[in-house]
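Of the protein chains in this complex, all but one are displayed in their positions.
Going in written order, the chains are labelled A and B, and every chain counts its residues from 1.
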């Protein structure tokens, strides 16, 4: 309980809460139009009126960051869900099958999982994007498949670890049926590290999605997205630092908060 | 003879594993490209002609054949696999050049950046980890350990842009882009070194902490050794094993990172090649790069595996059974005693 009350944890929770508001009700925080610019107000530095300054078309960067949260975060969340469901299922089956009927199956499948882990996630995502076409949802699918390998590995490791625990053997010896052992003892005890991993992967996915958007394979302009925002500020880096640094700082803040929470989930007992 | 046999038993499976990784990578990418909806040849042509409706069927067929994408799925799979065995990665859909040539042309530039990044990242982490465990003040030790999450959380494109604005535009010390001059490697390498070093640091410091809380470090300190001697002789070597393992992972990370960094710094390299291939929807080039990266990764993993016995004597091939012959004073239960050492309790092993 005390771990939840640590200042860093509280700040992280607030950041995540803020992200949810930005994604689902951006108007509450930034009532302006993210697409409408005033050409007169081009490239203004941060001020009380324009918290993050304005871009080359005179659009308010803060408004664009807030309204860009939805695509960035939704794509990252979708990626984690895809990776978690696909990878988690593979890991669960392999871990449960090993030593019973499927030691050979487990061996072969896990070697493929090794490959998914070995190939850099961003390359895997890029080949998916090249095949499917550009856009945030192809990115999500690509990043998700890249993460599936890690999910499969940790899920399997957890299932095997818990299966090796004495209380699981004890349950079988007490006369509990195999499926009962899996549902009542193995899954609940294996879940926490997998959840912590999912939170950690969410941070990584935010980074990957924004990196691929930065490369120009995400949403079509002028729709706002965090990676794309940084990318569009690139040409003005010498004169207008806020166009890259402030959206970048938002990404850093979100990733740090999510990573912090992942650690809390992993530690708490 | 027996020696050669032992060597074969040790190395044989690892070489097999290497071949497997390459084959499996090829299979995974092949499946990805073919299972997902969309015709890669059509997509590439559409990008080239700028309009999907005016595709010349003859041109399409010619391109399919050139890229080895004609015939049934199985024929394509086996045909490309056969080519792969001879070192042929196929033909680019966009340029018509052999993929191997295109990759070979840009590898040196990426290798320079990635290699330097690995050296800077790992080197800095080792120094930081050393300071974090021998620093006399607790606040400094705690602070140093808090650094790595920051290194992982800052996107490489942001770090790169900030470095450019500071060192190129404000200070004018280093070039912002290009790959002509030698010092153009430095900023991209530093950019990549942040996340790579941070990942390595986390693994390394965890291993160090574990070693520090172990019984043998207590013994060493009870012997009267000083901090530096304890760290150098007892902590470091034992912390090395898990850390070396992570280097394989770092190589994958570096290969992925080049895509962003080379774009930010407008450098020629593998990453740029991939990015332009994605723009041209040139799937064969991306597939080729992934296979090359997998080969490099598998080679690194092989080297790491073979280095384990050098680091940890427990992993060296057994010189027959450990000779735990009983000393004369063990009159009662010498065998039982020796047994428990050499078998590591078979009962517990069986319980798992």
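Operating definition for what follows: contacts are C-beta pairs under 8 Å (C-beta built on N, C-alpha and C of every residue); 3 or more make two chains touch, one makes a residue touch a chain.
Keep in mind that, in the parts below, contacts and distances are computed from a predicted model.
Enquirer: What protein name does the UniProt record of the undisplayed chain give, "Acyl carrier protein", "ABC transporter ATP-binding protein", "RNA polymerase sigma-70 factor, ECF subfamily" or "Lactate utilization protein A"?
Expert: According to UniProt, the chain not displayed is called "ABC transporter ATP-binding protein".
Enquirer: Can you pull out the displayed chains that the omitted chain is in contact with?
Expert: A, B
Enquirer: Please pick, from B:31, B:81, B:127 or B:315, the residue that touches the omitted chain in the full complex.
Expert: Touching the chain that is not displayed is residue B:315.
Enquirer: Determine which one of B:163, B:187, B:220 or B:264 touches the chain that has been left out.
Expert: If we include the chain that is not displayed, B:220 is the one touching it.
Enquirer: List every residue of chain B that touches the chain not included in the displayed model.
Expert: 6, 9-10, 213-216, 218-226, 229, 233-234, 237-238, 309, 311-318, 321-330, 332-333, 335-343, 345-347, 349-351
Enquirer: Tell me where the left-out chain touches chain A, residue by residue.
Expert: Output for chain A: 2, 165-167, 169-171, 173-177, 180, 184-185, 188-189, 269.
Quick note on the criterion: only the chains that are shown with their structure count from here on.
Enquirer: Which residues of chain A touch chain B once you look at their complex with the stated criterion?
Expert: Answer in residue numbers: 111-112, 114-124, 126-133, 145, 164, 166, 169, 203, 207, 210-211, 214-217, 227, 230-231, 233-234, 237-238, 241, 244-245, 248, 251-252, 255-256, 259-260.
Enquirer: Over in the complex, which chain B residues touch chain A? Could you list them?
Expert: Contacts found on chain B: 20-21, 24-25, 27-29, 32-33, 36-38, 40, 43, 149-150, 152-158, 161-162, 164-165, 169, 248-249, 252-253, 255-257, 259-260, 263-264, 274-275, 277-279, 281-283, 286-287, 289-290, 293-294, 297-298, 301, 351-352.
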